[in-house]
Structure formats: C-alpha cells, structure tokens
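Working notes, structure below.
Excluded from the complex is one protein chain; the other protein chains are retained at their positions.
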C-alpha cells in the first residue's frame, strides 16, 4: 500500500492508533462489528472510553485503541473499520495521488463504500458526492469538492484519495430503517408473513408518490412470463413508478404478449404450455426493429398495450440494458455495458425507493450503483438472489421471497385500497 | 422370483412373449415408454401389428413381441411393462400364494401401482379395490374379490398375487387430464403464468363443491406462518374443503395465532421478526391439552378463530398425523404413524380432488395413498417438493411453484368472483 | 400469566426492574439483542452502568433499567431478555406450581431454552439438567435438583417453575464457537469456499474420535439415492460415527441397494433412470420383515453390505424413527413418534458433535432436543433446510449448502489424509 499510516510505534513493537466511533453504536451492532474486524484482521483492541446512550435514540461514543504487529496490518485494519465509521482521532487530511494511466486508479487508491462519506481537505471535512460503492474518490481541492468516480472514467492528472487517512464513513443505522420495513431480518426465509410485507411496500409506493420521491422499478422477464404485466401496468398508470430499468427480455416478451398474446410462446390467458408460437418474441422484436423503435411503434399504433406501451404513453423513462443472451435486440437496448452503466448512474440521482423484481443480473447491477440510504426491496421466488445481493454489500436491501404474479396482484390491490381511503 | 413366466423358449435360446397394448398408446406416450422399458431392461422387441387411431380420441392397438435372454429377465421386463398396461396375450389366471408370516407378503409378491388394475381369477377379470401403490393384492377367490392391502396388514393364510401373470393395468391417459389443468407440463418452472393456474384451481374447487365431490386439503404450517390462515378459513367456511389432513405444527401455530396473534412468535399483523412470544405455540398447546382437545376448546370458548376453529364449527373432518418434530403434541394428534396411515387410508375413499399446500412430508404420505385418478394439485414455493412427488410416482400431480400466501389470497378472490357470477 | 413480577411501580405509572448482563456482551452481540428485545416488546431502557472488557477475552458487565407500562408487559419483556442472559438484580427464588393435569404444565409455566440455565431454590442457584428447548423445568426441592421435562411427561403433583423469576440463562457466546468452525456466518450462501469447510468437519470428526467424544449422524435417504452410501460406510468402519438416527427410508433404500443394486429403482452404478426395479425397496423391506429384523438379516447372511450392515457389524447404535410416508416399515422402526422422541432424548446424552445430512424432518427433530453447546453441522443442497433450523432456534447449527455425494466423498478423503499424517 502506498499510503503510510500515521500510527505510532510502541516500545513493545506494536503499531497503535486510537479511533473513535459515534452514533447508535451498540443498538445498531456497529461496535461489535468493528471489534470483530480488528480481531479477525489480526489486531487487538482496548476500549479506552465508552459512553452509552441512555435510551434508544441517544447517541453513544467509544474510543478504541487498535494495535497491530506491523504498519501494513494496522493500515489494513484501519481501512476495514473505517468503512464502518471508525475514525482515527489523530485527524489528518486525505492523501491525494494523480492518475497516471487513463482508466485506472493510482495504486493504493481508497475504495469507496455505498455509505455517506466525507474526506478531509485542508482541515475541513467535505461530503463526497455521487456516493457509490467500489469507486475511487476524486478530489477537486480548489473548489473543495469530492465525488465518487468509477475506474473507467479516471482521467490522467485527476487527483484521487489513496489510503484511508482523512476519510470518514457514516454507516447507515439499522434502527433507522426498521421503522420503514419491519419485515426485514432473516429476509431469505419463505416462511414469513407476506400480507404485512406487501402492505408496507404499497404504503411506501403511496408515500413516495405523495411526497414527490422517485421510485425506480428494476424488473425481469418473469414479470411477463408469469402473467403479471397487467398488474405492473396498473402501477405505471397510477403514477407509482417513475423509471423502469430492465433488459431486452422484459421488453420483448411484453411486446410479444401485446402482439401475440403469448410470452415465450406460452398463452398467458389459457396458461397451457403448448409450444405454439415459440418464435413469437422474435417476430415481435423484428417488427419493432422494422419500425425503428418502441416509441415509434406506439405512435404508429402497432403497439397498443403492455408495460412498454404504458411507459411511452405515461412518459415514464425506461432504460433497457443489453446482455449477451439477448435476441434481436430491440432498438432501444444499450448494447455497450459501460454505456449502460453510465446512463443508469446518471438516472438514479433522485431515486428514493427502488423495487427490484425477479431479476438477479439487473438487481445486482443497480444495487452496485445505489447509495446505502436509498430504500431497496428485492422480490424474488428464489432465495439465492436476495442472498447474493446481501453478499455483495447491498445491506440496505430488504428481501422478500415470494412469487411475482400474486405479489404484484396483491400490491395493486393494496394500492387500490389506499387510494379509496384517501 | 417364485412366479414362472408362461413364455416359450425359442430355438434361438431367447425367451419370448407377446403382449398387447390398447388405448391412446401413441398420443399418451405409453407405447414409447413400454418400448423403452423393454430395451433398458435388456430385452428386445418386435412390433407385430399396430393400428393407430385415426383421430385423437380413437383408440389404438399394438401387438409386441418381447424377447429376453433368460426367463428371469423376461419376467422382470413383463412386470415393468405390465405396470404401463402391456398385457400378455397368452392369458392366464393370477397366481396366489398364502401369507406365511404375519405382516409380510410371500416372496415374489405382486407390487401394486396406483393405476386402475384387474386380476384374472378363474378366467374372469376382477377389478382391484382400494387401489394404492406399493401394496400387495389380496384375493378372495370365493367371492371373486380383490383389493390392495399394505404389508403390515397381511394376515397369515390370506392369499396374495405373486408375479405379474394374470394382472392387467390401465394407465391413466395423459390427454384425459389435460382438459382439467392445462397449466401442467414442465410443472416445476417458476416462470409460468400463475393467474390462469389459480383460476383453474378455483374452478375445480367450485365444480367439486357443486357436483358433490370431495376435496381434501393437505397443508403445512407455512400456511399459518405466512399469514394465509384467514384465506384458508374463507375456503372452509365456503364449503370448498371437505377434509383437512395436517400435522401438529399447522394446528398448534394456528391456535397460537388465534390466542396470541403470533405464529412461531412472529406477529402476523405487523410482520416484524421480533422474537416476542417464541414460546407462544407451547403455551397454546398446553392450554388445549389442559382442556382436553381442540373441540373442547371451541366449545368452551377458549378457541374462537382460525383454521381449526372453522373446522370444528363447520364440521369439517380433520386428521392430525404426528411426526418426530412435534412439540406437545395436541391431544388430537395421532402419534403412531401406522395408525395415522390407516386412518388416512380410510378417509380418502370418496376424495375426488386433493390440494396439497406447503408440506413435503404430508404431501408425499398422501400421494402414496391416492389412486391415480384423483386429481392432485401440489403448491409449494420450493420446486423440490413437486419434483420429489413426481419422482416417487405420483404422476397425476400437477405442481405449482408459487408462494402460499398470495396463492391462497388469489384463490379466495377467484372463488368470490365465481360465486358472484352464479 | 400466573407469575407476578417483583418490579416496583414508579410514581410515573411505569413498571420498572433492573437487570444485569455479564460476559462477552458486546463482542457476542448479546447486549444489542437485549436492548432490541426491550424496545420491540414495547418497553424502554436506561443503561445505568456499563463496563466493557478491555480486550476480546475480558468479560463485560451492564446494568440496565427496564421500564414498561404494565406489569404484564414487564413480565413478558423480562421473560424474553432472560432467555438471552439478562437477570433481574433483585434476586428471587423461582416460583413453583404443582402439575394438576397429567401431560400438561401449569398455566404460566417457564418455557426452557437450549442454553445452559440455572434456577434459584432457597437462595441457591442450581444447574438445570437435561437442558432442552421448549420444555418445562421440574424441580425437586428436597434434593435441590432441577431438570427439563417435556409436556407429555408432566406427572400430577410434580413441581414446575412458573414465570421467569429465579431463572437465569447463560447464552452460548458466539466468539467461543468461531474457533471451531470459521466457515459459519451467512451460512446459507452457496457461494462460499467448500474445501475449507469440509476439512474442518473432518478435523472435528477426527478430534472427536481421538478425544473420546460422541458423534451422532442424522441422515436422510438422499445419502443412498445419490450413491453416497459407500462413503458413509467408510466413516462407520473408521469409528467416526457413534450413533445413527434416521428413518425407514434411509434404511430400506440402503438395504434395497445392498440386495438389488438400486435405490428407488435407480441403478447407482450406471446412474441410468430406467424405472427397472421401482418395487425393489418394497421387496427389500418384505424380506427383512420375513426374517424378523436388520440384525437377524445380517446374522443370517441375507444382508452383507451397506450402511445398516456396517452399523450392525461395528456395533454402532442406530435408531429408526417412523413417519407417515413410510412403506413397510422395517421391524426396527419406532412407529410411535413420542416413543421415538423419548428414545432419541435418552441417547443424545453424551453426544458432543452432530452431523446432519440431507434430512429436514430428522434434523429439526434432533435440533429440538440438543442443548446449545453441542456442535451441529447441517449439510443440505437445499438452503431452506438450514434456514428452517435457524428459524426454529437451533442457532448453534453451522449450515453447509452443498451436495451430499461429493461432500461425503471429500470428507472420507480428508479423513484418509488425516489418518496418514498421524
């Protein structure tokens, strides 16, 4: 690592540094987590001072001495626990190194989390903009600005933070979120009450619409295959969804359904599994390509129902990101994945609630981009999608293991009920 | 094997026998299946004559010569293909051997399928009663009667069929069932239209009630944990369920829910996962044990809502079968599994439709007992339950991989709609 | 609840009680858990004093004031947090009430956890014997003895603890267990390193054998279906398994495999799925029933290989518990589930390590009986089994989501390697 820790070396040969942690450090499990990371990182700790909030809402404070046997180990530990809000008391400015190779960070770069963060420049703490995990933090010292930038966009000469000194992270507090979605917890179990969860999601959609928030829906083709398209259309018409991120499959099976009444060749009305029309989705894509795009198809009266039709008619932004399994694809599909990431990044500013339904690929992709304070609910019949999202660090995600069709049907009904009560 | 095949031995050293197959043998995949079994059993076949029905509803006929290198192999093959409806043309009476040891069959016993079967006694074909898979066929030659009897109930002196000679099986035809539930097929996929499937199940429940059939519901505790109890109560009150088979867990969590508002300690209303009341189900069981039983608790006003309450109030038969994971258990639970099987066997006579929800153990247990012509729908969020049922020979089972709460909610709504249209 | 809390009522109308918690209360997440339970139970807390251990191994201490709006609520909360080690400072003896109805506890009975517990009798703390979750605690005051007793065994006149006063629980500390199985954590993920986990399990088996511990294997029939029987036989012959708990299915498919080379009719050698021999398991059971039992079959030379054979030959105790899906069953199967529970309870004394493989039913049943300090590893290809075990309170269980055949194969190889190094 390029960055040198500011730690003292004790007579014992130990490298030592004091860190402080503030906030709901006990109630929100942050302190145990930090002590754990110190130990598993090979270090030891000594709690020098601790003040516990007298009630759940009172903040607590802890001063912890971290020891390690080498400077490198100490740096590594400080980096780990820094991501959870432990800040060295010996305050320093962040260290900056200029990019030398386009599209790559300097060695030893600070790797961002999705938590709210600040960097210290000239003795002042500056909030990091565009917070996103797995980025570098680019600093414009003259204008006292800092923001997260992905690796591919690092331009030669730009200054990036290296090491963990001068960076502090404010971890999302678990308790804060509890009030929103009480059904979280061991979220992957299928044996949990579902009615309450669906009601709470409906309330969140309703509140977001009323309060002018932005709801992003990330969806997979199973929405269409399971016959849930009409329920989603009801949400789109109701103004509950402000943006749709999906892939070629959702859009082309939706259009197949609008044109042929089938999805992957299965008649949704009858539910039979006859192969009749397995090629329908290809014909649907071909027709859209012939007319130039989805919007043109709606305008021309070629596409008169379905999810994509409702997006166009209700001026709901949609983004279709490409993947290597795409047939066609539809003209609107962004086939370059970096360009797709760039556009998703741009459009998630302002998103306050994200509902992910039945897609592992797009859910993880969007989960990677969202800051930790955006509420995320991930719905999938397969527990492994929810487990994967959490494994990859999207801890704010509340998972609901359930089936998409009855889920969306019930959600639409709950929204109907909410609308009637107003 | 004790039973000697009636096959001739050719000059070639081959053992040969002619079998005939009738019915929708091509459309229903029976002929290919039989040819396959002959080959994988090590034999060879020659199709001597074949008449194919000119339309889907016309029956077909095939005469097939089966050859094997030994008499034992031929017997084995004839047994296999006999289970699929191939009957030797050289008609013989079935062979009978008396039980010599109580609770065991004679060696070489004929092992029954769940398909409609007949045995030949004194030149006459007699229908086998109480058709059930994995039983022996006991014959009362004097009264010309035959019925399936489980191993444990074999009494010394009783006559049982050995070998496959003189037994013929009439396999369920796939096409016949297709009209009922069109959503079957690769039933384990989660990506199928669900609305159509739920609508068809509602229609089946409705038709069964109207036509005086009997619907058996086999359910697991996830019905209660997921907060679906009220939906099931609506079905019970509506007269759609004639019997309930379940275990101690469903009943005790249902009673826990009625008494404490929780299931496994989780508040269903709020959906939070606080552990508050993890011991509630034990207190619920204890109270029922103190008063003597579920019926007594309803009578005494101790139990005033829930699935078990509705069963008692609406005089719906319930059977609670014990398992080694039971707490308590409730007084009504049959703790001896053979006694439980015996009672289930008795009560399934007359069942015409069986809905299995969220229980692997009870679904497989009941699937083992039902004849192949009883329509079965198995609903589980876990595809492996459905796969297991099919692996074990309950081929008539239509699987639906979906989540129990929204499934039951939608089912109740479809029934509401059906009732309004009448 | 019958038991009255010893709490004072404040002028404010609040009901208040002080509790103390000792041990690794921060590092092991106990304190946050307790504070959480107080809040979700509707109470509030004030931390009066806290001393944090200066290092990971130093114990900590906290004195917390709990307030609630009613005496009932306070009792409920004290019960909840008592299960996690919070003991009221105002020490009282436990309250005892005599059983009035056979097979039921007094109303308000104390419901046990699987953690080490003590009850206070005449001012002295007595350890509770036979620790098991979901039992009552029966006290013999004259001999100063206490032990866990299941509901069905409550005899009239026997004294049981009611309420939470005078009971203290010593929760298992997470950190203690970490040293044994480092692969635990979000144990249900399939995307974790498996080699390390298998190696650690092998080491545990090896150590248990060397140190004279007792290893209990709880297994399902998939061990045989997947062709893993031979690997388990190697463990049995090697002296790594001291007891086997299973059901009729494992034993009868194992014997089917020994007699016919098939499991559920599938040839394990060739792996083909021909239905040849679907009735084999029934013939195997019948033969064992004819000869009187598994031991008799081994003695008579009828059974000469397989899991059950190795158990008999190596004098490894086995217990076969019945279930309603059993065919036959084999003579050794205990068909009454309460009797099966009683015998399992008796035999788990002395078990120090429990390996559960591919069975949900038996794993949960045994998990219910084991005290929290017995190490448990649960191996299943289906994440839901592991999730269910944890949902039901068997927190000491380390789950490994993997496939049974290659798991057992690798385990046997690791044991080979360990034996060579000694």
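To keep things simple, chains are lettered A, B and C as they appear, and every chain counts its residues starting from 1.
Assume contacts are C-beta pairs under 8 Å (C-beta built on N, C-alpha and C of every residue); 3 or more make two chains touch, one makes a residue touch a chain.
All figures in this text were calculated on a predicted structure; none of them were measured in a lab.
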item: Touching residue (missing chain; options A:21, A:217, A:285 or A:398); value: A:285
item: Hidden-chain contact residue, picked from the options C:204, C:310, C:326 or C:405; value: C:405
item: Of A:80, A:172 or A:226, the one touching the omitted chain in the full complex; value: A:80
item: For chain B, residues in touch with the removed chain; value: 26-29, 31-32, 35-36, 39, 44-47, 50, 52-56, 186, 188-191, 383-384, 387-388, 390-391
item: Residues belonging to chain A that touch the chain removed from view; value: 36-37, 40-41, 76, 79-80, 83, 101, 103-105, 107, 109, 111, 134, 151-152, 264, 272, 274-279, 282-283, 285-287, 289-290, 321-329, 335-338, 340-341, 344, 360-362, 364-365, 368, 382, 384, 391-393
item: For chain C, the residues touching the chain missing from this view; value: 182-186, 190-198, 200, 221-222, 225-228, 263-264, 266-273, 381-382, 401-403, 405-407, 409-410
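Everything that follows uses one rule, which is that only the chains that are shown with their structure count from here on.
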item: Superposition rotation for chain A onto chain B, Cα-based, multiple of 5°; value: 180
item: Chain closest to the assembly centre - both centres taken as Cα means; value: C
item: Copies chain B and chain C touch via same or different residues, half shared test; value: same
item: Chain centre separation (chain B, chain C; CA means) in Å; value: 33
item: Multi-partner residues of chain B (each touching 2 or more other chains); value: 264, 272, 382
